[in-house]
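Shown here: the complex without one of its protein chains, the others still in place.
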Amino acid sequence: MKQLELKRRDFLKATAVTGIGAALGSSIAGLASAQPTKTAETSTIKIVKTNCRSCTADCGVLAHVRDGRVIKLEGNPEFERSRGALCAKGLSGIQALYHPSRNKYPMKRVGARGENKWMRVSWDQALNEIAAKLMEIREKYGAEAVLGSTGGGGNPNFLSCCRFSDVFGSPNWFEPGCAQCYMPRQMVYQMMYGGGPTGNPSLADSNCLELYFYDEIKVKTVVLWATDPSYSGPAQAGRAINELRARGVQTIVIDPRFTPDAAKAEIWLPIRPGTDVALMLAWIRYILDKKLYDADFVMKWTNLPFLVNAKTKMLLRASDLKAGGDANTFVVWDKKTQSAQPLAYPWDDSLEPVLDGAFTVGGVECKTGFRLLKEKTEPFTLAKAAEICWLDADMIEKAIKLYGENTPSSICLGVATDQNANSTQAAMGTATLDMLMGNVEKPGTIMQRYEEGDIGNLRSTMLKKFLSEEQLNKRLGGIEHKGLLRWWAAQPTYILEAMTTGKPYRLRAWIERSGNKLGTVANASAWIEGMKQLELIVQMFVYPTSFSAYADYLLPANEWLETDFMVSSYNRMFARQAVTHLWETMNETWFWARLAKKCAELGHENCKKAFDPKETAPELPYYDTYEEQMDGWSAYFGMTWAEYKAKMPFEFNSMERWRRFYVYKETDPKTGKPKGFGTQSKKCEIYAESMIILGRTGKPWTTFILPPASKDYEPLPHYVEPPEGPNTEGIAAKYPLVMTNGRLPIWHHTTLRNIPYLREIFPVAEIWINPVDASASGVSPGDWVWVESPRGKIRAKARVTQGMARGVVYMERFWNPETVDTETHGWQEMNVNVLSKNSAPFNDVCGTYTLRGYQVRVSKADGPPAGVWLKPEDFKPWLPQPSDPTKLVEL
Amino acid sequence: MGNEWALVFFTAFVGLGSGTFVAVGVSEWWEEDAQVRLRGGILALIALAAGGFSSVLHLGHPERIFGALGHPTSGIFMEALMIGLTGLCAVAYLIALRRGASGQVRKRIAVIGAVPAILLAFAVGDTYVMASRPAWDTLLLPMVYLISAALLGCLSLGVLMARQQKAEAVVALKWTTLGVLALQGVVVIAYLVAVAVAPYPNATRSVIRVLTGNLAPLFWGGVVLVGLLVPSSLTIAKRAAAPLPVAAATFALVCAFVGAASFRLLMFNLGTSVWHFF
Amino acid sequence: MNTSPPIRIGRLGKDVEAKSEYPALVANRENLYRFLARLYKVEVDQALLERMMGMSFPEDCGEEELASGYRMLGAYLRCPGQDPLTDLAVDYAKVFLGAGGAKNGFAAFPYESVYTSPERLIMQEARDQVVAAYRSEGLDKVEALDVPEDHVALELEFMACLCGETRAALARGDRGAVLVSLANQKDFLTRHLLNWVPAFCADIPKCADTDFYKAVAKLTSGYLRLEQAIIEEQIDDSAAHPDGV
Partner (left out) sequence: MAHKTLVIDLDRCLGCFSCEVACKMENGVALGVYFNKVLTIGPTGTFPDVEMYFLPTVCQECADAPCVKVCPTGASYKTEDGIVLINKDICIGCRYCMMACPYGARSFNNDAKVVEKCTLCVHLQAIGEQPACVKNCCGKARLFGDIDDPASDVSKALKAAGSDAVHSLPDVGNHPSVRYILHRKTATWQQSQPENTGRESQNG
């Protein structure tokens, strides 16, 4: 070694830099005298109870923390919904937290968009500049030119983006889920049943909690319709269904993919994507026809005996019979008197209402709701459904009988039906079925009203009243698709249209908080043009994604292990607790409050008011610090956040109060009558007249009466053939296969694709295809294939499997973080949403576009796309030759 | 199993070394000149050393090898012991040559040395006989190894004797070589039969894969053509009493070595476990 | 690489020099450590840039890589281009922060854990060890700084602190303390900095666009190599010449 020949004089010379002392000047010290308490902490392990947020299920976690470092995660057995189970996504929390590629500081773009040149700026500078731009846009073009969006995996607080939009005055925010995920089911069940937060059929959204009380085994048959709990929620719903099956509960799975739940089910109906409503109508028809329904419940607790004006489609009211009659009392046909009679709530023993009939009342043709339902379902024989849905009629019948005879039974409805134009109708279909069967508020059934109080509202509220009538009317797609009012959101394709064409007005700025929007919006390529028109694009997320390449500011978000939040399980409160913090990352939910504060400082009146509890009441205000916010929220329980964390888990309601059956039969102290259901008629509204009212006015979700949609929404479920299906002329010949999607258990939405331990399980996007279709397409197992739709072309690897319905192919959403800094930005290679259909027709009620059930073709490709990683070993660029692990320092 | 090159060369070189040593010993009875024996002895030693070196390359921690001394029952202990004993005998033989020891003494050393040499040639194959790998679970496998060592010994003696004019010796060697070649052919076929009828049949270790599948080039080209047919035709190319030219004899030896290596590669490729998880 | 052969100067009369040069060398080392720590800690600001322009480097110093780093840095500072602060900030963000997924997530992440943990994560064993090392010297990361403790800037600063201790001990004439402090330096240098910084510095030019950070990389790895020699020499020296200090 040459330098060994150097000696002290050379050393002195080599280290003598003139002026170095001055250069050091005022540089900040990184090390300072340690506090003795800290030194004492060294190497003791603290186990912190917290809750995961790798998806939205909030499973209980025990985080092992040593000296500020998370060294291990495992399930918390105390948390009822997961009972110590923790899935692959949750277990990846450490790799996600400590991933060196995370966004660390606010970054401002330098150079052209997409050039990927960034400069660190302070939070203050970033927020000031963004707020100033927003205020300028608001001044020049109106607040509606500012678009907000959220969504993505593990969305920490759904409505924080919406709240900001309300406060800022823009009606335009969206998330790629919403009408495509959960909202249709949540909305429809609320309208028809009114069971509140625990009363809808979405297993993956931590509902259907009654099924978690498996030790009591009250339910006998569970239908998993369009849902795959083993994959979408292994530690919670997947686990609970497992326990039910172990106790002899029978299951029916309706899914074109042979999921783990399908494999364990009594009956698997591999349905053609997009045709679920046709099957539901056939189930209803069969149940009506064979009189399998609960006649007493239907008569007394649904609105099917009520008379409907055949022309207006509105229910007859006492006030329609004679002036001065009660507008909230509905009318039946009394068999005894052969006349229309008001039926006093809840029931009038003197009347003998006819369930099924058509009558003339005061010269007006009327039918019972029951009759209308029958007429609606009449064409849907088993044979017809078998033909439409590509199923076997006998199997359909077997399934209906199991569901209809082995009772109590319940239908869990998953996201698949939310992803096509039949979204709301499908939810109406399953709600109708369970109501006909009387599977409501019985022990074991999924429609329950557990007493949650206001705990849900604590954590996420809109500030609807801050949005003016004028602005509400400007919501993109909001008038035509009033179901979106449920989440107070705009419709994505209308947004895209406004972005690209400036019609009806031009959007100017987009504040986006989520992972990879280009992986989640339909027809992703179409968005690029629109995004070029925007003056400002901000992305807030945990690590860079494809979307980052198009942004002007990148804001660093916390991983869930760095955040505080309230979590509930059953009748108890838990807490997500920050166990560490890195760099200048910020809580994603808090970012919106900070932005509102900056706008307030720049003179935005509503933003100022939003910090004043008197102005926001009954909703909670924005707070100045996150600590104040958590203290403000915990005040509901009469404690500070510190006390809350120390006490949790604690009950917010006793189990006896929280979980009660037959709530509708309880006496309402105010009226002395049974409480009934949370609908206008207090009955289960199978005939959903409220749909018509929604379409005409926006009620019950709107703050101002809105102009009617171009067409009335229908009060009964109806089937619409997929707009781009195997029967669509001009399409089917060229694109013969139907595409569907669905979860894999290791990912939530577009997250965690940069976690080596997960990517090695599924390194690339796969397309699952039946051997018959594979050979027709010239595809062999393991081949790389092109997958094309009228909108684009991607590649995937073929998994040829008997577990796919013939004529149907399946892909999971995928993108490639390893090619973010290339021309494709990682979203163009294998992203199934390059193919999906974002164009009309939409679901009439809430504007759902088509993420599943559109046409594609498959052909052999030469190989994988350039630059993507294929094998576990390929991840080495993220794990390049580490030197020897640092040996333990002996002190 | 992938292509375990270190083990391929380990076993092939060990086969060459032990085969050559035994063949040189046999040549004592054919009264060959001292040059042949000296070179033969040295070649055997070099081959054994090369084999030993290859085996060390295969180890993750060769520096811990002495741990194996405490476990005399393992196959690796047996192999190491036999390499050591064969090597010792080869050294003793060379010393005897050098010191001009009598033919009697040399023959005695050769006979004693043949025992560990033959055991070694067998043992390097026998270590692979295990129930976990159905395609290896037959004694025919070490038989192939043993006979391949004999073949390599014959052919390396052929190279050493290339300038030898003594007709009886040439004839004897040629007939022996042809006999060993034939035997090798028979044992290889028998091995394939054993593979075909082995339990837990699986595509990865099927005879079809060998005969017509992706291992066919290795089998037909490496084992059969290069390993058996080329040496055979070279051996019978000249009349019985005429020795092969050095080049041809060397070529035959190289071919047989390639054939031996090919068979080992074939074996590793067929050596999938009963159920392979990972 | 443009290098000149090392200058070989024979050992001069140790006793004469030792007393004056020893503290000077320790001071130089402390300064260099602090200087490098500053460069890694945050981006270059106007004040620092101006002061650096006033610095002169021993460009002909005997340690090839260090010398080449000095020369490269000097060259950059003589001709830094139109908007050096922005260029340097962009480069810093790309090289050390991996901003915007530049280079498809590959960056020279300045954390020992990333280079020493098999999963290439931050906050692994190495971080715990340096925390322990800092605390054994009564030091801790300041609250305001939001990076893991095994950030290169902090490890370099820690060495500077240890040099500071040596300097203080020298001033006190406490030879025992000098030896302990040198031993600590050697320990930390070999167990930590030299275990990963060379690889880290090798990654920097793969991501960096500016000669500035390429020079900083050379400077760092060259200097650390020199440090090994310096510390060893000082320990030998102190041991061999009990009165040398």
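The first chain written gets the first letter, and so on, giving A, B and C; residue counts start at 1 in each chain.
We take it that a contact is a pair of C-beta atoms (placed from the backbone, for glycine too) under 8 Å apart; a residue touches a chain by one contact, two chains touch by 3 or more.
Quick caveat: nothing in here was measured; it's all calculated off a predicted structure.
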Displayed chains contacted by the hidden chain, counting the whole assembly: A, B, C
Contact with the hidden chain (one of B:R99, B:R239 or B:H276): B:H276
Hidden partner chain, touching residue among A:R239, A:K482 or A:K675: A:R239
Contact with the hidden chain (one of A:K264, A:K313, A:R506 or A:H581): A:K264
Option touching the unshown chain, where A:R66, A:R506, A:R806 or A:K860 are the choices: A:R806
Absent chain, residues of subunit B that touch it: 1, 58-62, 64-65, 67-68, 70-71, 74-77, 127-128, 130-133, 199-204, 271-278
Contact footprint on subunit A, counting only the chain that is left out: 72-75, 83-88, 91-92, 94-95, 230-231, 234-235, 238-239, 242-243, 245-246, 258, 260, 263-264, 268, 270, 392, 745-746, 756-758, 760-761, 763, 770, 772, 781, 799, 801-806, 871-873, 875-876, 879
Touch residues of subunit C, complete complex, unshown partner: 118-119
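The rule is short, and it goes like this: only the chains that are shown with their structure count from here on.
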Centre-to-centre distance between subunit C and subunit A (centres being mean Cα positions), rounded to whole Å: 49
Centroid spacing, where centroids are CA-atom means, of subunit B and subunit C in whole angstrom: 58
Subunit A residues touching subunit C - in the complex, by the definition given at the top: 1-35, 38-39, 42-43, 66-67, 69-70, 94-95, 97-101, 103-105, 107, 110-111, 116-120, 543-545, 548-549, 554, 580-584, 754, 756, 817-822, 826, 867, 877-889, 891
Subunit C residues within the subunit A interface of the complex: 6-9, 11-12, 14, 17-18, 21-22, 24-25, 28-29, 31-32, 34-35, 37-38, 41-43, 47-48, 51-52, 54-58, 61-64, 66-67, 70, 86, 89-90, 92-94, 97-107, 109, 111-129, 131-136, 138-142, 144-148, 151, 153-154, 157-158, 161, 187, 191-192, 195-196, 199, 203, 223, 225-226, 229-230, 233, 237
